[in-house]
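Working notes, beginning with the structure itself.
All protein chains but one are shown at their positions in the complex.
Chains: A and B, in written order; residue numbering restarts at 1 for each.
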Amino acid sequence: MRRLAPGAALALAGCSGPLSTLDPAGPGAASVAALWWVMFFAASAILLGVCAVALYALRRERRGRGLDAGRFVAGWGVAFPVTVLAVLLVIALRTGEGMLPKPGPEGALRVEARGQQWWWGFTQHDAAGGPVHTAGELHIPAGRAVDVHITAADVIHSFWVPRLTGKLDAIPGHENVLRLRADAPGVYEGQCAEFCGLQHAQMDFRVIVHPAGAYEAALAALAAARPDPSHPGAADFAASCAGCHAADARQDGAAPNLAGLARRGRIGGGTLENEGRESILLWLRRHETLKPGSREPSHAALDDAALSRIADYLETAR
Amino acid sequence: MTGLDRLPGVVVATLAFILWSLAFGLLYVAVSLGCAWGWDRPAWMGLSLQRWVLLGVWAVHLAVLGALLARSWRGTRWGDAEASFRPVLATGGLGLALAATVWCGLPVLLASDCL
Partner (left out) sequence: MSRTQPGVTGPATPPTEPAMSPLRRHRLLDAIWRTPPGLGRLGAVNHSIVGARFMMTAFVFFAIGGILAMLIRAQLARPGHVFMPPEQYNQVFTMHGTVMMFLFAIPMFEGLAMYLLPKMLGARDLAFPRLSAYGYWCYLLGGGFIIGAMLAGVAPDGGWFMYTPLSSSTHTPGINADVWLLGITFVEISAIGAAVEITASILKMRGAGMALRRMPILAWYFLVTAVMMLVGFPPLILGSILLEVERAFGLPFFDPARGGDPLLWQHLFWLFGHPEVYIIFLPAAGVISTVLPVFARHRLVGYNAIVLALVAMGFLSFGLWVHHMFAVGIPHIAQGFFSAASMAVAIPTAVQIFAWLATLLKGRPRLDLPMLYLLGFFFIFVNGGLTGVMVAVVPFDWQVHDSYFVVAHLHYVLVGGFVFPLMAGAYYWMPLVTGRMPIYHLGRAAFWLIFVGFNLTFLLMHLTGLLGMPRRVYTYPAGIGWDWLNLLSSVGGFMTAIGFALFAVDMLMQRRFGRHAPRNPWGAESLEWSLPLPPPSYNAASLPPVDSREPLAAHPGLGRALAAGQHYLATPRHGWMETLGVEVVSGRPDQIILLPRPTLLPLWTALATGLCFLAMLLKQYWLVGAGAALVLALALFWLWSMGMREDPAPLPIGHGESALPHPGVASQPGWWGMALLLVADGALFGSLLFGALFLWVVAPGWPPPALLGFSPWLALLALAGLLGAPLAGALGLAALRRGRMGACAALFLLGAPAGLLGAGAVAALPLRHGAPPTSHAYAAAMLVLALYVALHAALGAVMAAYTAARCGSGHVSALRDLAPRNTLMWQGYTALCGLAALLLLQFWPWMAAP
């Protein structure tokens, strides 16, 4: 794929995008994308061939009458597809094998992903073995194999980061393991791919890939990104939110972990771009209309001053 | 042998594909049971018990279908006429079922045990 014809380059330009399977950024997605281009050109040739024969058959003057129909059907209907499919089956199985979470010499980094209506929670461990819980953003190092252990809390979801590798379902009662590897640092979009109810469309997440050397530091920063406990909003938060939300990455909770919320790019599983305090406040005021059906209870009992204090408090979590 | 010759072609083809279904179903069941019960550890000659079971299931069905096909093959008149209907369905059905059994068993040789 290094030297592209101008036409192909143009085609590829239309194929990029934050969720594009054709713009791979890891070996899993790259092998599938390569497979796609092979299949695309082969299938196009076959399709054009079949249509050309059908149109040719409609011409009045032609020499098709002497055709040995038995051989034609046996050759093109059996021998040809068997040959093509045999090659494809072998390539398919080998490609699939290459994407499995096989034990390797370097050992894969273990992270956990849990899907629930309608957000993703992630748990991983720092070098000291301490847990780091995040929501909506998964932090991994570049160039290293990562095994995502996928579970579901309520209904079936599916974990999909198209630029890195294929999807794998999160199924209640089961744990599935997906092998990921990102070639370079960056931000890769992910989303839920299995219909999971009302807000299936608003269940995005991001995989944030750090340079290999900076990964542990990033985890440590996350663990430290607690909001300021002396802030006046802390009391409001403790009274109204802390029952479900932890604001400390070391603690898990029933609702998304809010440590480092101020640094996140989005709020509410992709519902809102996070542009600072105003975005958090907007969410606190209007989440019921922004993301109807979400499990977050109504904030009608809180006055606007309390909501502002909570937003300010969460804004300190960076 | 004579029994097979007396059956209508479509019945022979159906029986042939029932054998394919058996092979296919048993391969799938063997994988599920084997992975649930830990047959995937290396056991004998570098292959796991799982792999041996799969190879065995596959081989038995291939052998039966192969033997039936060999018996049916002689004297088959291929063609599109009414007279060729029975032989095409009987021999063709056995041939296709055998091919499908070979084909669908290929992952036994190409894929890993329980990942």
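Criterion: a residue touches a chain if its C-beta (ideal position, glycine included) is under 8 Å from a C-beta of that chain, and two chains touch if they have at least 3 such contacts.
Please read all numbers here as calculations on a predicted model, not as lab measurements.
Student: Since one chain is left out of the picture, which of the remaining chains does it touch in the full complex?
Tutor: By the stated touch criterion, the chain not on view contacts A, B.
Student: Specify the residue from the set A:L47, A:V187, A:A217 or A:A235 that touches the hidden chain.
Tutor: A:L47
Student: Applying the definition given at the start, please give the residues of chain B touching the unseen chain.
Tutor: Touch set of chain B with respect to the missing chain: 8-10, 13-14, 17-18, 20-21, 24, 27-28, 31-33, 35-36, 54, 79-80, 82, 84-86, 88-89, 92-93, 96-97, 100, 103-108, 110-115.
Student: Residues of chain A in contact with the chain that isn't shown?
Tutor: Looking at chain A, the ones touching the missing chain are residues 14-22, 28-29, 31-32, 35-36, 39, 43, 46-47, 50-51, 53-58, 60, 64-65, 67, 69-70, 72-73, 76-78, 80-82, 85, 88-89, 92-93, 95-97, 99-100, 117, 154-156, 158, 160, 162, 165-169, 171-174, 176-177, 189, 191-201, 270, 292-293.
Keep in mind that, in the parts below, only the chains that are shown with their structure count from here on.
Student: Once bound in the complex, which stretches of chain B touch chain A?
Tutor: It is residues 78-80, 99, 103, 106-107, 110-112, 115 of chain B that touch chain A.
Student: If we count contacts the way the header does, which residues on chain A are in touch with chain B in the complex?
Tutor: Touching chain B: residues 69-70, 82, 89-90, 93-94, 96-97, 100-102 of chain A.
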